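Of the protein chains in this complex, one is absent; all others appear in place.
Up next, subunit A:
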Amino acid sequence: MTKVLDPSLLPQASLWSRSWLSHRRKRQCVPWLYVAPATLLFTALMLFPMVTVLRYSLMDGAIAKKDSSFVGIRNYLEVVADPIFWQAAAQTLYFTVVSVIFHLVIGLAFAQLLNSDRVDPAIRGVLRVLFILPWLYTAVIIAIIWRLLLDPNGVVNSVLMTLHIIDFKVEWFSSPGTALQAVTFANIWAGYPLYMVSLLAALQGISKELYEAAELDGANSIQSFVHITVPQLMPVIVSIALLDFIWTLQVFPLVWMTTGGGPIHATEMLSTYTYKLAFSSYKFSLASASAVLILAMSMSVTLVYIKYQKAR
């Protein structure tokens, strides 16, 4: 069925009973009328742009040139021949994998602590609220908080120097050796609460009887964790880790606001690389080719995610 029906007709839906449409046909139309606005929006804002970016990527000088022409896969060849693209890809992967691992570890640890019945429930309630806070902050604010803390003259350096862990003022975000670690750290700080909240909900759903039975069988707390907690949490862990993986691959504002991809590409991500191609160099066709490659990577992980969700 096509979407030619005007959504503005919706309020008059009851008038249709007297129209030429048969009752059955009318009933088939109704659901489409409800989903029509969203379908139109997604067509305009999702399908059309995807076709457009694909078209741009096969052209020469898209947007920038008036008479751009079809050049086949030349832009793709140029992008994959650029060592910076591969450096950005490797750094994005590093950033993503390390972030996901630490998000999971910290999120699980905090969820376990917040679920512990050794602590007063009121305290746990307050702490749960506070532990979620980093997640509320937009990437730009996270970026400048960490730029302040990790400033060469900032508090982190002065504490580390007092403790004699470092003996000079480290320029965390502007030396090539530490910039990627510093950006990854800021992202770890910002991203664990989603895991914490979801895992806490999952932990509370695990039947206490399982643990009691294990205790009767002589299992210690580590054994219960490995054989009960982890398997019970696995479905939640896998689906959140996959989503987080997809979203972290797309990182842009945090890197843009802390290092801008520098120093000398040391923190270049696929997103910053592509953004600069498009909006600093105005090479929209090359940027489109790079953007399509990023889309392909994202979509392949998304397929895994959807398959996994369906299997559940």
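What we mean here is this: contacts are C-beta pairs under 8 Å (C-beta built on N, C-alpha and C of every residue); 3 or more make two chains touch, one makes a residue touch a chain; residues count from 1.
Criterion: contacts and distances are computed from a predicted model.
Student: Pick, from "Carbohydrate ABC transporter permease", "FAD/NAD(P)-binding oxidoreductase", "3-phenylpropionate/cinnamic acid dioxygenase subunit beta" or "SGNH/GDSL hydrolase family protein", the protein name that UniProt gives for the chain of this complex that is not shown.
Tutor: "Carbohydrate ABC transporter permease"
Student: Could you tell me which of A:V80, A:L104 or A:L149 touches the chain that is not displayed?
Tutor: Only one listed residue reaches the unshown chain, and that is A:L149.
Student: Which of these touches the unseen chain: A:V71, A:I84, A:L127 or A:I206?
Tutor: For the chain that is not drawn, the touching residue is A:L127.
Student: Thinking of the whole complex, not just what is shown, which of A:W32, A:Y76, A:Y211 or A:F225 touches the missing chain?
Tutor: Here the residue in touch with the unshown chain is A:W32.
Student: Please give every residue of subunit A in contact with the chain that is not shown.
Tutor: Answer for subunit A: residues 1, 10-11, 13-14, 28, 30-35, 37-39, 41-42, 45-46, 48-50, 52-53, 56, 62-63, 106, 109-110, 113-114, 116, 118-119, 123, 127, 129-141, 144-146, 148-149, 151, 153-155, 158-159, 162, 189, 193-194, 197-198, 201, 221, 236, 239-240, 243, 246-247, 249-250, 252-253, 256-257, 270-271, 274-275, 278-279, 284, 287-288, 291-292, 294-295, 298-299, 301-302, 305-306, 309 touch the chain left out.
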